[in-house]
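Removed from the display is one protein chain of the complex; every other protein chain stays in position.
Then we have chain A:
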Amino acid sequence: MTEVNRVDGGLIDRTRPMRFRFDGKEMTGYQGDTLASALLANGVRLMGRSFKYHRPRGPLTAGSEEPNALVELREGARKEPNTRATTAELFDGLVAQSQNRWPSLAFDALAINDGLAPLFAAGFYYKTFMWPASFWEKLYEPIIRRAAGLGSLSLKDDPDEYDKGFLHCDVLVIGGGPAGLAAALRAGEAGARVILADEDFVIGGRLNAETYEVGGGAGHAWAAEAAGKLAAMPNVRVMPRTTILGAFDHGVYGALERVSDHLPVPPDGKPRQMLWRIYAQRSILAAGATERPVVFDNNDRPGIMLASAMRAYVNRWGAAPARRVAVFTNNDDGHRTAADLAARGVTVAAVIDTRENAPSGTGYEVISGAYVTDTAGRRGLSSIEVRTPDGGSRRIECGALGVSGGWNPNVHLTCHQRGRPTWDESLHAFVPGGTLPPGMSVAGAASGAFSTHAALRSGAEIAGTVLEGLGRRVPAPDLPEAEDAPVNIAPFWVVEGANRAWVDQQNDVTAKDVRLAHQENFVSVEHLKRYTTLGMATDQGKTSNMAGLAIMAQVAGKNIADVGTTMFRPPYTPTAIGAFAGRSRGKDFRPVRKTPSHKWAEEQGAPFVEVGMWLRAQYFPQPGETQWRQSVDREALAVRNSVGICDVTTLGKVDVQGADAAEFLNRIYANGFAKLAVGKTRYGLMLREDGIAMDDGTAARLAEDHFVVTTTTANAVPVYRHMEFVRQCLYPDMDVQLISTTEAWAQFAVAGPNSRKLLQKIVDPDFDLSNEGFPFMACGEVTVCGGLRARLFRISFSGELAFEIAVPTRYGDALVRRLMQAGEEFGAVPYGTEALGVLRIEKGHAAGSELNGTITAHNLGMGKMVSKKKDSIGSTLSEREGLNTPDALKLVGLKALDAGSPVPAGAHLMTRGSAVDAAHDQGYVTSACYSPNLGCHIGLAFLKSGDERTGERVRLVSPLTGIDHEVEVVSPHFVDPEGGRLRA
């Protein structure tokens, strides 16, 4: 295919041709083209099919507001649906497919929908697919999704990477047109830190699309020079290809930079896109304005586009949509399109101006007081029907029609914090008004200053005000000369009687639909949007909302100002979810935490389980073990029979120091700590303010004014946060200092009857580990392996004689290797979280599954631990009547009646012979395992009045796993209830 509609000039680089394919057809464009401009240059007007009626469509615009020209860009895993051809930068080898058509764009079988249009009026979903309800998900929705829709996903993982970043500035200038450039120049020259962001790949805004002179030269040349000047300033950052997506709280703006979208593949290590969080003291919105179309019958044929887009294609890209065009306008701006196109050798068949007193043109006919009533052309425009002032009708042959209904300032970002725009009677448009996001000012066309001169001046003036507000001295602005045409417009929204006239081309909403919605009492503008889908989807109604409001106003007999607008919400343009995720995906979703013995555990072939962010060894398989239970049973038995070693570094450790450290713990824990002797450890239970159990652990007193508090793995951070809150806010007059030392120490449990013998080989001989020298619950500082400082605690989670030993983390790996080596003679085994769980369930120790946020000390059978001799957090509210009823849940043990029958966690305990429902619920199982020591399944459960029901058989029901059988209620201390072993 040749570039039949390429004309001279433009900002494309004709020395750099680029080949691309659209629907399999190879074509050529140039560096600087967009996909849409290159297609138009190649004579392609038809670029897509519409959402509902599958009508042929071409580009309506030349920018990010595009509703029609959506394509699937790229191939394979990089295929991205719903990409706007009008903003997609052409690169060599680009591949694009049209979407929502079958079998081809030119012949689309579902175009039959267009003929069936009367069935698909506004609200047709709601009226049609009501019955039967069950059909919706399985039948109606899949059919609708197939028939009506946009592009399709590749269903493959996105191979690209996305980054996030953070920027700070004094002034963020949003938009790089004349207003933005003037503002950025003035702020930059005054020495402020400036960021200038523009969504386009060439800075300059409309200056690149117009033929006006600025400062005596071409507007685009002035823009390029200004952008160059800014880029050379060290205090200014110019960011093309960067869309400011939203204005958020505290002067934070979201920005998407399309780092590599103009390249076939991102360079190695570079992201495809980058989401910036910009902290701006002030912002100047210079986002320009969007032209609006006029609504008339069949106004959606390929070739019909905004007049400003038409002259942008010709002026910037040297691409004419057709060789013979017409213009339909209600304002002076439309005439510029005719003049610019005529000057480039395109035949202008006529300018149809709705105003009686339209200006005349040179080289083309102007029809005043006329309007377009209809169009013809199957896959693209071939002619228009014009109603002349005398009531007659004229057919005018043309391949493209530029439409101008006036301009709407891009007020979107001014409304992101619930501000509402105000109606300007002279511009016939909404302009920024009400409360803007704090720190934001608006300049240029976005504020309603439409001429180039007005934009430049307002940019510079606003910048001056903003800089003065920041306490800066501002030099006088040096503004270049530029055109200053007044806005001359007579409002004209919709041709009278138009029905199949498109208001929202992206959602196939017609003038008739809007009227019907009103007739059916959807009179609020927000209801109109939801009922008709007007203003939804990827373009968010940037070209359609105003016409919809105008028709609403007409039928309601109101002013547009009184109809109001719908809410504007971020993001300003569609944004890939990948950009929001950044690097947080797959294995990088969250950071991982590795224990000091991680490397060694990996060498042992241990599988790991995620506990919070920690990776903990689950068990350590031995040769010949084919199933996890074999490993876990072996490990649990080895601990009870000899000795096992487990990395318990993950338990939280908080260093508590200060003269009031003991009193502080007295307040934090429900039980008493003031009298704990130095060199001793005590189990402690922490309550929340409301009396519910928060966490449990131990506190070791290393000195009169020094404790180490341990927490559960999962609650290490919440408990530390709670303690800091208590220290800083509740008891600021206490002398207590806190710091986390969880990561500083590698800590290992050494548990089992041979644990002392094993540790005697590790701990230096100066330290007495005998039962007398280091009794149960002792703690102290020792040295190991010939002098390394260490901490030793005689505490037991397993119920066996046990110790925990801690060394500086860097030596954790060496210590576990040394322990295993020294333990060889005892058959020492490493054990993982599974065996750890088995051992603590056998011993009846509560853990995270029991401390589930609803459980009190009373439920745990620890009610007496809540000391009434002192005040502590949660103590008073734990006395609430409802928490202390006679039939309160109590922690019990459950034992299967035979070796084979399971006791699943999550199962409920039910009254015998009753229905399985909440009314007959007696309690629930919190933890469960197979006990190799008892030879059957066991569990911990909360059972109503459970402490009085030992020996009773209760009914265990798990509808999910089909279990309904009896179990025996026993003491939760299955092993060594007297605690003789741990004191041995």
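Please note the rule applied: a contact is a pair of C-beta atoms (placed from the backbone, for glycine too) under 8 Å apart; a residue touches a chain by one contact, two chains touch by 3 or more; residues count from 1.
Here is the rule we use: contacts and distances are computed from a predicted model.
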Per UniProt record, name of the chain withheld from view ["Heme exporter protein B", "Electron transfer flavoprotein subunit beta", "Sarcosine oxidase subunit gamma" or "Peptide ABC transporter permease"]: "Sarcosine oxidase subunit gamma"
Contacting the left-out chain in the complete assembly, out of A:78, A:164, A:394 or A:870: A:164
Which residue of A:592, A:677, A:899 or A:984 touches the chain not shown here: A:592
Contact residue for the chain not shown (choose from A:614, A:669 or A:793): A:614
Identified contact with the non-displayed chain, of A:270, A:323, A:680 or A:983: A:270
Option touching the unshown chain, where A:152, A:347, A:417 or A:741 are the choices: A:741
Option from A:328, A:811 or A:831 whose C-beta touches the chain left out: A:811
Missing-partner contacts on chain A, residue numbers: 161, 163-168, 193, 268-271, 277, 279, 583-584, 588, 590-596, 598-599, 613-614, 649, 655, 657-660, 705-706, 733-737, 739-746, 783-789, 807-815, 818
